[in-house]
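Contents: one structure, followed by commentary.
Note that one protein chain of the assembly has been removed; the remaining protein chains are unaltered in position.
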Amino acid sequence: MGIGVGLIGTGYMGKCHALAWNAVAPVFGDVERPRLAVLAEATAELAQRKAGEFGFARATADWRSLVEDPAVDVVSITTPNKFHAEMAISALRAGKHVWCEKPMATSLADAQAMHAAWKASGRHAVLGYNYVQNPAMRLIHRLVGEGAVGTVNHVRVEMDEDFMADASAPFSIRSEASSGYGALDDFAVHPLSLLRAVFGGVERVFGDMTRPYAERPVSGGGTRAVENYDTATALIRLDNGASGFIAVNRAAWGRKGRIQLQIFGSEGTLAFEQERFNEVQLFTRGDARETQGFRTILSGPAHPPYDRFIPAPGHGLGFNDLKVIECRELIGKIRGEASTLLDFDDGLAIERTVHAIARSFETGGWVKVDSVTA
Amino acid sequence: MGIGVGLIGTGYMGKCHALAWNAVAPVFGDVERPRLAVLAEATAELAQRKAGEFGFARATADWRSLVEDPAVDVVSITTPNKFHAEMAISALRAGKHVWCEKPMATSLADAQAMHAAWKASGRHAVLGYNYVQNPAMRLIHRLVGEGAVGTVNHVRVEMDEDFMADASAPFSIRSEASSGYGALDDFAVHPLSLLRAVFGGVERVFGDMTRPYAERPVSGGGTRAVENYDTATALIRLDNGASGFIAVNRAAWGRKGRIQLQIFGSEGTLAFEQERFNEVQLFTRGDARETQGFRTILSGPAHPPYDRFIPAPGHGLGFNDLKVIECRELIGKIRGEASTLLDFDDGLAIERTVHAIARSFETGGWVKVDSVTA
Amino acid sequence: MGIGVGLIGTGYMGKCHALAWNAVAPVFGDVERPRLAVLAEATAELAQRKAGEFGFARATADWRSLVEDPAVDVVSITTPNKFHAEMAISALRAGKHVWCEKPMATSLADAQAMHAAWKASGRHAVLGYNYVQNPAMRLIHRLVGEGAVGTVNHVRVEMDEDFMADASAPFSIRSEASSGYGALDDFAVHPLSLLRAVFGGVERVFGDMTRPYAERPVSGGGTRAVENYDTATALIRLDNGASGFIAVNRAAWGRKGRIQLQIFGSEGTLAFEQERFNEVQLFTRGDARETQGFRTILSGPAHPPYDRFIPAPGHGLGFNDLKVIECRELIGKIRGEASTLLDFDDGLAIERTVHAIARSFETGGWVKVDSVTA
Partner (left out) sequence: MGIGVGLIGTGYMGKCHALAWNAVAPVFGDVERPRLAVLAEATAELAQRKAGEFGFARATADWRSLVEDPAVDVVSITTPNKFHAEMAISALRAGKHVWCEKPMATSLADAQAMHAAWKASGRHAVLGYNYVQNPAMRLIHRLVGEGAVGTVNHVRVEMDEDFMADASAPFSIRSEASSGYGALDDFAVHPLSLLRAVFGGVERVFGDMTRPYAERPVSGGGTRAVENYDTATALIRLDNGASGFIAVNRAAWGRKGRIQLQIFGSEGTLAFEQERFNEVQLFTRGDARETQGFRTILSGPAHPPYDRFIPAPGHGLGFNDLKVIECRELIGKIRGEASTLLDFDDGLAIERTVHAIARSFETGGWVKVDSVTA
């Protein structure tokens, strides 16, 4: 009998979790098909409709009944970020495992409370940092671990999209201070999740943020001042002394899903670009001088668990497939296997780094990540 | 109540169909969740296990009982190619719709019989040419139709992989004449499916085939002569007079899932590479001279039905997602919507072209596709 | 005292030769600075002006006086193709070495006569196939020779530009039958020169040619039928049995200087694209399975004679630099060094292949290159 699943939310990430719960058994062939027990949405009507589409047995407009339902072993939390803390804490207190979408929370205090609830629960609590699950990223992780590029001394990560690039787009909640710092919240957690997975901690940061557009039009005429920042840049030092930077921009015309990662080491270099996320670039000094160059490694069966999806190399996984891998990792973790998931320890460290960058922007000097608390 | 599904086969393509049937309702949100009725495999034990993983209600080792089952409306045929004809004909005669994996059949006579059975059935019969369903390919299709590159006058398609590239790999059934022409069968149907979808027919062909390795080792020592061809090349003329070529190579080291398509027209050029299948390259003469260049168009919500999978552009569909689109097209076709699927008319035309190339290779001259029959 | 140079013609290729003669001593540092003796142009005035710019001592409107001038040791022939034969033959008869731009001649009879004059002369006669001199191409040559990709079994070459792509451009001499076959003459010699340099001979060909635009506008209104072909495609077999094709298109919108070369062998694959001509793509099966991929090798000092131009790798040679290398090769050849130049033997073989493709197009069957004579 497979694990009992409760899903809260049916927006994009809710759909993504639902697809993963449906696909995990066929794809991997080594786990029981999960029982899709309860789906919660804002209204009973929407919950009912989505339960039908997604294959869930019961629908409810009361997420609290979901987290209490004995048929539920694990709760997928895919609601807007501001609800994460209350839902995750409730679920953990009810003895459920938690699979919560990123970012962890909208305040550091919330993240700390979630972390405390997790520590007290004896359950598993993981975050949906799906980029980490990409077989290409796992290859990078493994190559770094095996010393393929030697000792890493410099790391660069950029993340850019263009959904805030249109200066004529009306002022929205995304530009309100109440929604957070801006690009720093929206994006920086992704680069930080990759750094976390591969390298562990960030020791200190120095950040800057800017508003490409000081104001935006409001419907009915006139404009309203933008309250947060569409770009953020930060110099970083990792725990191991490596230098580097993170740069994020949500007003970057033409960038659609760009995460450019460059890792420089004493024996070679690794590069990765999320817009071509079935490829890894590797340079190793070991190649002969006249034929050395960056290799474009196409994801394939040599890069598990790609092989569970497609037996032939070079055919390409999709973004939604990463959530299926994450789902398999979670099932494995619950049954005691090692996993590559980022848990609430990792999540809290990522949140601390985000707030450290913001604090540095205010103070104009380096901020040590460890020094940041709510 | 969703459509009733019978699935024959649980190899890679069987899994792919199963994932599609599981995902189509959550992804699209506009079709009822299909009823996964019956799964057939070679043994009852395997059928039972896979039915559990894939979510099918009933399992059987008797595919004939599946095609006769009243709970089944449509039959997914994903078995080895040599079984396609018998199964498809049986299913059509039993009044079921058929979704058959490519290639259609292992002989032209079989393909003709399948075609006849379909014509007599009043049911839908389509082939799993999934590359056609790629939103990027649909964009190409639409751009060509809208005249974005003007009148097309020259087309080139290459398809290459390297699973036969290792000269030291032991002789296998793939090198036996009984398995077909070689690369021509394995690969050429894919380029031909793309040409079929976008341009319609191929008028005539001139083909060549070669054996990169004349013999291969056999276990126990010694070698055995290779009986078919790992490369095939063909000059082509389309019905509209455009020239071009098809080149396929299954011994092409380093090519993993390459399908390179180039379409030249009077107003511009389109290019596509399957190894980066979320990208289309477009050049249009209309751009200013100093800023003209090939545009790398990343698949996104502007390219339906990408939007049903992911709301943000540039995040990337995967190879398996194409089968979900195909599944949605099939459901739509059954309920009377227009579709982009290739049916048994298209499939037969593709088979004829394959055999025309082989015939041309034997005769050393051009062969008209229309002239080829079993 | 450096070699004495005569230059006939000051169009683009004339300028290119002049730059090479000026640069060869500073770049290489191992040859005496050539004496720029005589420059010939159509008029005395133009000859005088260009001699001043190019640094030539004497100017003349009489190319015959140039080839007879005792101060001249080698004659650069850069005039329109139809003059090549007469000038080259005259120069050889006058005891001069000849450096003639490609293509060799406008008829096979002329090429044969030039070849005969060369054989009778005891002098050196080479053709300006500069692409062969690219350090990246030399690397390919060397890697093939060393067996880096094993036994080559399949080769593909495409060459495309778009200067004839505009259907509304007025009819010009380029579309007249008197100017030759069209793309086949303009372009195919370049792919053939690369094949010649790396592989030696082409054994047989099967060709096709098309007219993207059947007619073109003439000034004053109306149109005129196009008399030759803007595309040509040919299946080929090399002397060693390898298969492949050549495809050329001078009406390929967006292609500016594209020469795409793919070489498949039993141990790996090489690829090259002229639009990025400081890069070679190499895949070798020897790399570990999980990190194998095409390497992008950037030209650098490890690829002679790049080092004579720039001491740092990855900085990029330019198209005109290739002529400087060719110039150095010529000086070396004259003083008895081994060279990579294509001489009149090679040139005649290339011309024969071009005519074989045209003949094949007429006859609809394979044509053996050796069988073609004027």
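For this structure, a couple of remarks:
Going in written order, the chains are labelled A, B and C, and every chain counts its residues from 1.
We adopt the following convention: a residue touches a chain if its C-beta (ideal position, glycine included) is under 8 Å from a C-beta of that chain, and two chains touch if they have at least 3 such contacts.
Just so you know, these numbers come straight off a predicted model, no measurement behind them.
Within the whole complex, touches from the chain that is not shown fall on A, B, C. From the options A:Val38, A:Leu184 or A:Ala252, the residue with contact to the unseen chain in the full assembly is A:Ala252.
Touch with the chain omitted from the figure is made, among A:Met114, A:Val149, A:Val280 or A:Val372, by A:Val149. The hidden chain makes contact, of the residues C:Gly55, C:Pro80, C:Gly200 or C:Pro304, with C:Gly55.
Here the missing chain is touched by one residue of B:Pro170, B:Gly293, B:Pro311 or B:Gly364, and it is B:Gly293. Where subunit B meets the chain that is not shown, the touching residues are 139, 143, 148, 280, 282, 287, 289-298, 302-303.
Think of the hidden chain as still there; on subunit A it touches residues 149-150, 153-154, 156, 158, 165-167, 206, 208-210, 212-213, 231, 233-235, 237, 241-245, 247, 249, 251-255, 264-269, 283-285, 292-294, 364-366. Residues 12, 15, 18-19, 22-23, 25-27, 29, 32-33, 52-55, 161, 163, 255-258, 274-278, 298, 300, 309-321 of subunit C touch the missing chain (whole complex, contact as defined above).
What we mean here is this: only the chains that are shown with their structure count from here on.
Chain centres here are means of the Cα atoms, and by that rule the chain farthest away from subunit C is A. In summary, the pair subunit A and subunit C forms a contact in which both copies contribute largely the same residue numbers, shared numbers making up over half of all those used.
Centre to centre, using the average C-alpha position, subunit A and subunit B are separated by 34 Å. Between the CA-based centres of subunit B and subunit C the separation comes to 41 Å, rounded to the whole angstrom. Remark: subunit A and subunit C have CA centroids separated by 53 Å (rounded to whole angstrom). Within subunit C, the positions touching two or more other chains are listed as 292-294.
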